[in-house]
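Yeah, one chain of the complex is gone here, protein chain that is, but the others are all in their spots.
In this document, chain identifiers A, B and C correspond to the written order of the chains, with residue numbering beginning at 1 in each.
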Amino acid sequence: MAEITIVQAVNDALKEEMTRDDDVVVLGEDVGVNGGVFRCTADLHEMFGDDRVIDTPLSESGIIGAAIGMSLYGLKAVPEIQFSDFIWPAFDQITSELAKFRYRSGGQFTCPVVIRTPYGGGIRGGHYHSQSPEVYFTHTSGLVVVVPSDAYDAKGLLKAAIRSPDPVLFLEPKKIYRAPKMEVPDDDYVVEIGKAAVRREGTDFTITAYGAMVEVAMAACEKAAEKGWNGEVLDLRTLVPLDEESLIASVTKTGRLVTLQEAPKFCGFSSELSAIVAEKAIDVMEAPIKRVAGFDTPFPYTLEHVYMPHADRVLNAITEVMTY
Amino acid sequence: MAEITIVQAVNDALKEEMTRDDDVVVLGEDVGVNGGVFRCTADLHEMFGDDRVIDTPLSESGIIGAAIGMSLYGLKAVPEIQFSDFIWPAFDQITSELAKFRYRSGGQFTCPVVIRTPYGGGIRGGHYHSQSPEVYFTHTSGLVVVVPSDAYDAKGLLKAAIRSPDPVLFLEPKKIYRAPKMEVPDDDYVVEIGKAAVRREGTDFTITAYGAMVEVAMAACEKAAEKGWNGEVLDLRTLVPLDEESLIASVTKTGRLVTLQEAPKFCGFSSELSAIVAEKAIDVMEAPIKRVAGFDTPFPYTLEHVYMPHADRVLNAITEVMTY
Amino acid sequence: MTATEMLQIIGESGQTVGDHETDLTPDELVAMYEAMVRTRGLDERMINLQRQGRIGFYVPSTGEEAAQVGSGTVLLKDDWLYPSYRMPGTLLMRGVPLRDMIANCYGNEADNCFGRQMPVHYSFAKQNIVSISSPIGTHIIQATGTAMAQKLRGTKEITAAFFGDGGTSSNDFHSGLNFAGVWKVPCLFICSNNQWAISVPIEKQTASETLAQKAVAYGMPGVRVDGNDVLAVYKAVKEAAELARSGGGPSLLELMTYRRGPHSSSDDPTRYRGNQADEWLTRDPILRFRKYLERQDLWTDKKEKEATERIKNECNALVKEIEKLPNPTTESLFTDVYANVPPHLREQYKHLVETEGEGHEPDPDAAFPL
Partner (left out) sequence: MTATEMLQIIGESGQTVGDHETDLTPDELVAMYEAMVRTRGLDERMINLQRQGRIGFYVPSTGEEAAQVGSGTVLLKDDWLYPSYRMPGTLLMRGVPLRDMIANCYGNEADNCFGRQMPVHYSFAKQNIVSISSPIGTHIIQATGTAMAQKLRGTKEITAAFFGDGGTSSNDFHSGLNFAGVWKVPCLFICSNNQWAISVPIEKQTASETLAQKAVAYGMPGVRVDGNDVLAVYKAVKEAAELARSGGGPSLLELMTYRRGPHSSSDDPTRYRGNQADEWLTRDPILRFRKYLERQDLWTDKKEKEATERIKNECNALVKEIEKLPNPTTESLFTDVYANVPPHLREQYKHLVETEGEGHEPDPDAAFPL
């Protein structure tokens, strides 16, 4: 067992999968000699050479398009988008092409590209280095969307993603890239895609979260516990396909739901959770479903700490559903 | 009063606004001499010339980027994206630029571009000429998103959009571009952005819809009436900013909600409606909130009629909420 | 050959221009001609079926047969192709069964893509013909990626991407050629400059004097060819393919031709172009090549008639057979979104079958406008 960060977990997963499978190829801006601006691809260039760790021109559209072409041929391309805020030039490739190849070709052509990209706030990156774009992809049929919240999952889910026959968007919560460290087995392991994890068992209310918001949810539950409210934290881990069963099971037990996300609220991912519960389990609900989310504004720079959801804000929502 | 189609309404709105305001400029693929592949810009080239009705190279990114640059300078650019399925190359310009200029510049720079684009199924266009992309834009703070459902609104809302200080995505339901015709006043009028319309008053259940789905909702209500259920149809018309008040008022009255959209269900626009109701009016609900939507697959060609929501499918959902 | 001059081998009257000698045997020449006739025959039949409302949409390639056949002659079995929607001829030459192409246009049970895409959006994995999509240009960078994979694997294969003049304005023309130049991959970028992108003429598409010279921006050779001259196309593509195959990297080829028909079955070109077409009507690539063959006694009226009848009969027989097949199954709506059908799609399918059986009737009014 080694104590590692999420950055290290991602790096280890890449190293292991590239060693295991010669077809795995990494490409992106600054992923080569530089090892990635967050160091997630450190050492890879030295270990696997120019052919398998490729610095690209500055074009996200090109990165994803080329990755698709490689994967159609049989390679396993794992492109990095430097910040998820810069993924939009590739959105056509992702939405029109990557997500639809298998379907439109009647299963003849598949391109199981794994797009890795850091997302989210908390690093004082302002407008264009802080956004949480998950919902733009979760609405796009054909994509798998994964968001780990700790080093163990980051490694196990990334390895699972690389072995998956489907295209995966792998969102890395950069706020917690380097902290806290976590014990991770030295042996090969994968974490199954499509399964949520109960991070804290509770009976009074449920909080859903993913990525960097999981620790915020945990902290909020600690505070709620002081008031005698025993919360359950559901870390979604995979957004598509969603582990609906675990969601319904948890709210059926608790009867109260607070959803938590960094992304703006309106039409955010959490809205889908509300909709599912309102469609399938409205009867068990003992209070309104409260959403804690980013404001419906662009992401600010100086006032990031006011913008981003934090434990006290979540506690307010918990209080609302508990005292309803 | 003239009897006109939605195509004609759009065309009239453009003619009138271009006549009223010399700064209004139309650009896009085939909008010039050809008058647009759906004829929405017919005659404009003849009336206003090469300078104000501009055929562009085949680049959506270029069309929207150029429109932004024109509008920053003070023109009022009204670009057309030939099919909304082809808007993705411009998604970076729309999401990173158009939506954020006012905010990021502290209000110094504004670019109130109005993007017109046909969307939706029902024309046997398959995969890439049928999609309903509204939710990719409704999650993007800074954009106004409008979807008319008839000729009167198409004209009045487009004129309002062109006069609006905010960037607007104007989604035209191409399934009903040419039918049915509708009487529209000859005088100048606008329809206020941000207000839903009750298309049918009812007391037993509410259906929300927009664009081409409004007539499907109406038809479903007719069928429901035969069973003695009196439905209310709320045509949202503007998705952002949403007329939440009308939504809450309607479900408060009826206690039952069926949402209707063509777009895939998962993380679709209707999920937000469920979430709002679950957050603000869960107590008034007497049944689960049912969503009728496209399946979570790409849009098919041959089986389009199976894919798209139709009145009987909506009636099934109505029956579910009414017999709950 | 250069980016601004135009390679021509056969003149308008079928005479050889300059001192070119072809490396093609008489049999090969005849086979190329027959492929051109087949291409037009298929097109004509499909246009006809579309007019009769028996298929929903079609894209004719009339006048662009030389570009298709000249390119198709060069590419080898293992090479990968990213075609445009306007090149049935090349697909036929690669051994795609005529039946499969017609079936695609019907989009019924016989379609290998389960009627998921519009007509002419073919996918033929067996022939390394990558699924065609509607968005213009996206495949160009994908071709670069595939060529990179071929290079990394150390094969002798090459990849070819085909697109139109309009396609050169797309984002992924830029990324595709730029990446290919840097990576020096075995990829041919073959542009059919038919001078129109729907109603937009080439002068409104780019101020570049030629499309071939855009290659300069990416550090690769650019070649301009008379795209109505099948032997010129053949020669240029062959040389570029040899360069690519031997590690010399990518090339951009501009095949000068003309879109004689409408953009598609939904388009009415009289709205936007006057008589320009007339001058080009006389420039028929098939006629030109026929004159060339006749000068060498390789072709006769009789053969022409036979070849024309043959493709017509083949098409008719296949149409008859395919037309009566049923639609794809409702289940096919939900498969292939992912490798395995995930729970939410299984639920949606189940609900559909339970509540609607095999589903709703088609809307008779639905018709594609473009």
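FYI, a residue touches a chain if its C-beta (ideal position, glycine included) is under 8 Å from a C-beta of that chain, and two chains touch if they have at least 3 such contacts.
Because the structure is a prediction, the values reported are computed rather than measured.
Chemist: Can you list the shown chains that the absent chain is in touch with?
Modeler: Missing chain, whole complex, touching shown chains: A, B, C.
Chemist: Using the definition of touch stated at the top, determine which of B:C40, B:A67, B:I81 or B:L171 touches the missing chain.
Modeler: Answer from the full complex: B:A67 touches the omitted chain.
Chemist: For subunit B, enumerate the residues touching the unshown chain of the complex.
Modeler: The list for subunit B reads 25, 51-52, 54, 56-57, 59, 61-62, 65-75, 77, 89, 92-93, 96-97, 100-110, 141-142, 144, 164-166, 194, 241-242, 244-245.
Chemist: So which bits of subunit A touch the chain we can't see?
Modeler: Touching the missing chain: residues 29-30, 32-35, 37-38, 55-59, 61-62, 82-83, 85-86, 88-89, 122-129, 174-175, 179, 265-266, 295-298, 300-307, 310, 312-313, 316.
Chemist: In the complete complex, which positions of subunit C touch the hidden chain?
Modeler: Residues of subunit C in touch with the missing chain: 169, 171, 173-175, 178, 181-182, 184, 203-209, 213-214, 216-220.
Basically, only the chains that are shown with their structure count from here on.
Chemist: Using C-alpha centres only, name the chain that sits farthest from subunit C.
Modeler: So the chain farthest away from subunit C turns out to be A.
Chemist: Go ahead and note the Å separation of the Cα centroids belonging to subunit A and subunit C.
Modeler: So the centre of subunit A lies 40 Å away from the centre of subunit C.
Chemist: Just give me the whole-number Å value for how far the CA centre of subunit B lies from that of subunit C.
Modeler: Their C-alpha centroids are separated by 35 Å.
Chemist: If I count partner chains per residue in subunit C, which residues reach a count of at least 2?
Modeler: Where subunit C meets two or more other chains at a single residue, that happens at 111, 114, 116-117, 121, 133, 135, 171, 337, 344.
Chemist: Listing for subunit B: what residues touch at least two other chains?
Modeler: Those would be 85, 88-89, 127-128, 266, 296-298.
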